[in-house]
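With one protein chain removed, the remaining protein chains of the complex are shown where they sit.
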Amino acid sequence: MRLEFRPAAVHRAVFGAATRIENGTLTVARDELRTLLSVDRRLADVDIELANPGEDCRITDIFDVFEPRFKAQGGNFPGVIERAARVGDGPTAVARGAAVMILNAMSDRYKLTVDMRGPSAEFSPYAHIANVCVRSQPAPGLERPGYYRALKEAGVRAATYIGEAASRAASEQNEILTLLPPSSDRSTLPRVAYIYMLASQQMPTEADEPILYGDNVRNLLPTLLHPNEVLDGAVLAPYWNFGGDTFTAQNHPLIRELYRRHGRDLTFAGVVATIAAETEVGRSRSAVMAANLAHDTLGADAVVLTKYGGGIPESATMETYDACEALGMKGAIVIWTHGGDGSIEGSLTFMSPRANAVVSCGLNEQSIELPPVARVIGSASIGPLIMEAEGETRPSNGPLHLRFLFLAGAADQLGGGRRSIEEY
Amino acid sequence: MESFRIVHYLNQFFGQLGGEAAAGAPPQIKPGALGPGRVLQGELGEGFEIVATAICGDNRFADAPEAAADELVGLIAEFRPQLVIAGPAFNSGRYGQSCGTLCAAVQDRLGIPAITGMYEENPGVEQFRRRILIVRTGATARSMAETLRNLAALTRRIAAGEAIERPADAGCFPHGLKRPVVREENAAKRAVDMLLKKLGGEPFATEVSVPSFDRVAPAKLGAPLAAATVALVTDGGLVVRGNPERMPNGYCDRFTTIPVSGLERFTTDLVEAHHGGYDTQFVNQDLNRLVPLDAMRELEREGAFGRLHETVYATAGLGMSLTNARKIGREIGARLRQEGVQAVILTST
Partner (left out) sequence: MGIATAQVCSMRQVATMVGSPRIVTGKSVLHPVGDPILDLAGERALRRRILLDALKALESDGSRDAA
């Protein structure tokens, strides 16, 4: 697999007659995009709004975020709308510096918010890029799973549409990503595998929820992926957005870091994709199989693990870590931290006594004070969010006390942030 | 310039009242430094003065710690200290208790810092390190000289107005607390760095340490099962339909009760599950999937156990702090005890 990213730089987005990228400006033909997305009758009142870095603007109701990409040979978010196809290989155009944000009109305690400037900007990559926001209502009578499926498809369509504009623009700083297959790799550098939890079944995925090549990963047994597949659109975030967006997977921080150091101080051995099962039997099975794949098929000397979702996956991660260490691989874990009463005791719901290499991706209860804003894209009120009481809503444009967990791009569990904890 | 004023606390032995026989000595205070306090004064030198030494017998303190601490704080206050130094207690459990309790009381009531010294196995370390600075010592008074030097060094830093952000860097036990920080590099980079060090056998510092948990001794069944009253408890968020008590769906600090007297099974008109940490759709179809009332009634009729308690206790476990979990567990336990329950089946999600 040899993936070639061809980025067309975007610094700002404007509306105009024809969709194109030129000299750093993404022009979006609003009506054309609106019409394209409205073809899906599950969505009503589709509209597009733009938010640029530095604007006095807040985007709320965020359901998922996509980086605009285009593969001329097919395989644009394979298995979702297009059929499954080989990705991770060949050229992919990228509108780098732009994102498609899909907003969710239904009430959902996990919806995200981002400000395009202000104190939260340093914590979210989305405050620094041009966001093309898609608003919609569910068609009358449409239930949640149907609406959410339509939202994902809208994200795929819009991202591919804008990606196509990138493919017609001049690209700069093309990037090649390639790894030798394990059998050919003669390097003596330590082999590091990444165990990547895609979803947690504590919130069971819907029948047609597209996560891995469009599959709902409901009972996913650990499987191997080439990191390029993750970077090239094979993975979408679950409907339950609690750990990272599709954009995060497309720019997967841990995969990017392992690639950066591949050939220098390690050999990136590959990715084991897994889920957190909701039964003990399922978690044990996944732990055994993931460890086996890393150890015996990828020949890994060491593993890095991340989780997705809530507290229950902590147990899955620790069990998998223990299984890896029992086979002689060294492990490191990236994981969130619960505040509890401030003591080091309650940092995790479950921790293996052998987990001696843990990196925190931040304190869950930590929040930030956001100032009032002039403009809001999304609904007029925010909340209630998880951990908040029923009826706890506030005006979207007002001052906002927001947990980092709900700041889009700030609390990914895939290692992208610099928020952490310090024990003292 | 006025000296930095310190009151030193010692037990009956180091305070030269006697040995075990004097362990019942009442709280008292004497001007100036005594015993190891004299050596400590020497270490501190100019600009620092141990203006008084408070003393109490370890047994006397242990009998009524709050009262003893109270009295001592009163005596100490008269001397207007800027710092209290207690012990060091090394590995002595009772002395460690006295030192820790006193230091915490001084900080709370006089608003001045209070420090002590203990050996790592002293139970007082776990108990008090969160609230006070405890200098690491050796196991016995053989490490007195070095400990006093360390206490003096710490005193100088405190007197200079320094905030001790990282106790471990000041020769003390970590508080066992955590705070949010923003690091230079992202978690992915830090994880790979950490892993490579671990692989290479180099030292590395984990960001989240493994906690130790207090072990609760398993309670024995109070009566033969066939005669026992058994209660059902859950952390799966069961509430009376409509949630009249407004139980939160997570981060709870309380519990709720559901009366089940005469009830054969749960039905959705009576109860619901309210919990933000798992998808409650399956238990909300049939609440007996969460709290097995129907099956318990059946087993009750068959005589598999004595009787089913008439109250179900419930809370939502999502994100519950350990402090609250302990508190709620104790409260429910106390209520059940009062209500004559001998055994509990706890169903957890």
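For reference, chains read A and B in written order, and residue numbers begin at 1 within each chain.
Following the convention adopted for this analysis, a residue touches a chain if its C-beta (ideal position, glycine included) is under 8 Å from a C-beta of that chain, and two chains touch if they have at least 3 such contacts.
In this text, all values refer to a predicted model and were calculated from it rather than measured experimentally.
Taking the complete complex into account, A:351 is the one of A:193, A:351 or A:400 that touches the chain left out.
When the whole complex is considered, the residue among A:23, A:184 or A:279 that touches the unshown chain is A:279.
Interface note: of B:100, B:292 or B:319, the residue touching the hidden chain in the full complex is B:292. In the complete complex, the residue from A:245, A:319 or A:388 that touches the missing chain is A:319.
Touching residues on chain A toward the chain that is not drawn are 202, 204, 278-280, 312, 315, 318-319, 349-352. For chain B, the residues touching the absent chain in the complete assembly are 213-222, 225, 228, 230, 233, 236, 278-279, 281-283, 285-286, 288-292, 294-296, 298-299, 304-305, 333, 336-337, 341-349.
In this section, only the chains that are shown with their structure count from here on.
Chain B has its Cα centroid 38 Å from the Cα centroid of chain A.
The touching residues of chain B, when paired with chain A in their complex, are 130, 165-168, 174-192, 194-196, 198-199, 204, 206-211, 213, 246, 248-251, 276-279, 318-319, 321-324. On the side of chain A, the complex with chain B involves touching residues 109, 190, 192, 202-204, 253-254, 256-258, 261, 265-266, 278, 301-302, 304, 310-312, 330-335, 337-348, 351-353, 355-364, 366, 386-387, 389-390, 414-424.
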